[in-house]
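With one protein chain removed, the remaining protein chains of the complex are shown where they sit.
Here is subunit A:
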Amino acid sequence: MRQLFSFSLLSFFSLCFAFLATAADYHEQLVLRPLPLSALLASFNFRSNTTLSAFEAHNFRFFPRSLGQILQHAGTRELHLRFSLGRWDAESWGARPWNGAREGGTGVELWAWLEADTDEAADHQWLTLTNALSGLFCASLNFIDGTRTTRPVMSFQPEGDHPNATDTNTHLLYGVLPHEVVCTENLTPFLKLLPCKGKAGIASLLDGHKLFDASWQSMAIDVRPVCPPGGEGECVLEIEQTIDMVLDIERSKRPRGNPIPRPLPGHELHCDTSKPYHSGDTCFPADSTANQDWSLSQVFGKTIKGTCPLTDPNVPPVCLQVPDARSVYISNGALEKKNQDGVSRCFEIEPETTDFELLLPSPEDLPADNLQAGQEVENIVKPETPLLYAERSFTGHGQERGGVQTILRNPSPDKEVEFIYMESLPWFMRIYLHTMQARIEGTSPSDHDPLIQEVYYRPAVDRARGTQLEVRMRVPAASTVFLTYDFEKSILRYTEYPPDANRGFDVAAAVITILSPNKNDTRSATYNLRTTSLLCSLPTPDFSMPYNVIIFTSTAIALAFGGMFNIIVRRFVAADEGPEVSVGSLKQKLIVPLRRIFARVKPGPR
C-alpha cells in the first residue's frame, strides 16, 4: 500500500513537473536601454518557479537547492536580498528600472517575512537566515545583528500571496549593511543559482570586470509565493533574480587589456566645429553626442553564448529600447521583432545559435535618407520622469552634533505625491525627534497644512538596537520639501571602533516608498527609491594616544609612588624644630666623622 502510495505520489510529481516544465518554469530576459550622456542600462531578469508542495518535499528543479534549504530551515516565507553599488542618476536617467522595486541602497540590504510564533523566535530565525546567507553569498550578512535590524511597519508590503499568514505569526525583519562593498565574490554565487549558471544564455554576458565597473549596479534576489488568482490551482514559489547595471559606454568600450583613459589622438576627438576658433590644435569637445554606437561585444567584452536550453522559448531573451527609426545589426540566427509601442524591439535567438551579437550604429552612420533634421533628440527613448527626486545630506560640522537634510522634489505639475520615508539609523546617531520638520522651499514650516501625516518612531537603545523612523508625508505638486532633523553623536568605547582604517561610519540609505495615489487601494507601493548613504564621522581617539597615556601614567605612578613611600617611612618635623641646616652644621657633620677616621688611622700617643 505504502509502495503504491509513494509510487503514485512520485508519478503525480513527475506529471506535475512535466506539466510545469512546459508551462514555463524558467525564463530569462535582457533589456537594453540607451540612456542620455552615453550610458546604457542593461536589465537582466531570471525567473523560475517551483510549486510549494514540491518545495516542501525537497524537490528542487529550477529553484536553487542551496537557497531553498536555507529558506526552509529559517522558516522564510518571502525574501528580498539586494547588493548595490553606485548611484542612479535620476536627473539624467529618469525613472528607475522596475519602478525601483528591484534595487537596494549602497551595500547589502535584506528583508524577509519569517514565520515564527514569537518575536524572539523570529529573531532567532533571522539570525539563522543571515548567517546562512552570509555563507552562501560571501557577504558579511552575519554582521546584521540586533543593532542593524529593524521591523518596518509601513514601508514594506509583501509582494507574494500569503493566504495562510496571519499578522501574529509572520514577522517582517529588515537589515542593512551600508558599508559592504559588493564585488565579484558576490556575483559568482549569484550566477550559481541560475539553471544555466553563467555558461549559456544572457547570463554569459555577466562578467565581474564589466559589472563592477558600471556606474550603477544592483543585484536582487526575490523569493515569494505566488498563487493563481481566484484560488484555483497550486501556489508556486517564485524566485526572481535581477541584475540592473548602467554602463558608461565610453568606459566599457575600452579594451580590457588597456583600460587607461589615455587622451585620444587629436584627430579622433569629437569637436564642435561651429566654434570660430576650431582648428587642428583647438577643439571644443562635443562629447555628449559621441559614443552612441556600441555592440554587445564592445560593452560586455563578449557575445551571448546562445540561449539557455531550459528557458521558455516564448519569451524573447534580448530586448532593446530604441526608437524604431534606428537600425540595429544582429548576427545570423536571430530574429528581430518590433513591438507595437514604436520604441522597443526584441530579438529571438534560434536554439542552435552559438553566438549572438548586436550592434547599434551611431545615428550619424545611418543612411542619409533616414537622417533628417531634428532627429538627433530622438536617437534614444526619452527617459520617463520619476515621481520624486530625493537627495539626502548631512548638515552642520564638528564631532558633537549634526543634522540630516533630505530634499524631496516633486516634478509633477499637478499631482501630489504621498510616500513613506524610512530611516534606519545606527544607535550612535541619537536623533532629536522634536527637531524633525518638513517645510516647502521658500516658506516657513507653519505656513501650510502639515506635510508630515504620520510618524512611527522606535528610539534606539545604546548598543542594542538602532533608531527606526518611518514618516508618512506628502509633497505637493511642483514643489520641493526639505525634511530636516538634528542628531547627537555618541562617543563609542574604544573597542567598538572597527579595527580597520577609520573612515567614518556609514549610515544606510533612506528608503522612500511612494504610495499609490488611489486612496481606496491597499496603499501599495507604486515606486521605490533610495537616497545615497551617508558617512558619519564620530569623535575618534587617536589610537596612538593610549600608548602615550601608558607612558605618562607609568611615569606619574613612579613619581607618586616614590613620594608616597618617602612620606610613609619618614618622620616630618617643622624646619625650626629640626636641627639647623646651615653651612656650619654641614661642616660639623663632615668634620666629626672625618676626625673619627683620622683618630683611628693616626696612632694616638699611648
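Everything below uses one rule, namely that a contact is a pair of C-beta atoms (placed from the backbone, for glycine too) under 8 Å apart; a residue touches a chain by one contact, two chains touch by 3 or more; residues count from 1.
Please note the rule applied: contacts and distances are computed from a predicted model.
Look at the chain that isn't drawn here: its UniProt entry, checked against "Gaa1-like protein", "RBR-type E3 ubiquitin transferase", "Vps72/YL1 C-terminal domain-containing protein" or "Large ribosomal subunit protein bL20m", names it "Gaa1-like protein". Across the entire complex, the residue among A:72, A:118, A:184 or A:282 in touch with the chain not shown is A:282.
Here the missing chain is touched by one residue of A:342, A:504 or A:539, and it is A:504. Across A:397, A:434, A:493 or A:600, the single residue that touches the chain missing here is A:397. Against the chain not displayed here, subunit A makes contact via residues 37, 85-87, 89, 91-92, 106, 212-215, 248, 250-251, 260-266, 268-269, 271, 275, 277-278, 281-288, 391, 393-397, 403, 405, 407, 500-504, 506, 532-535, 537, 542, 563, 566, 570, 572-575, 578, 581.
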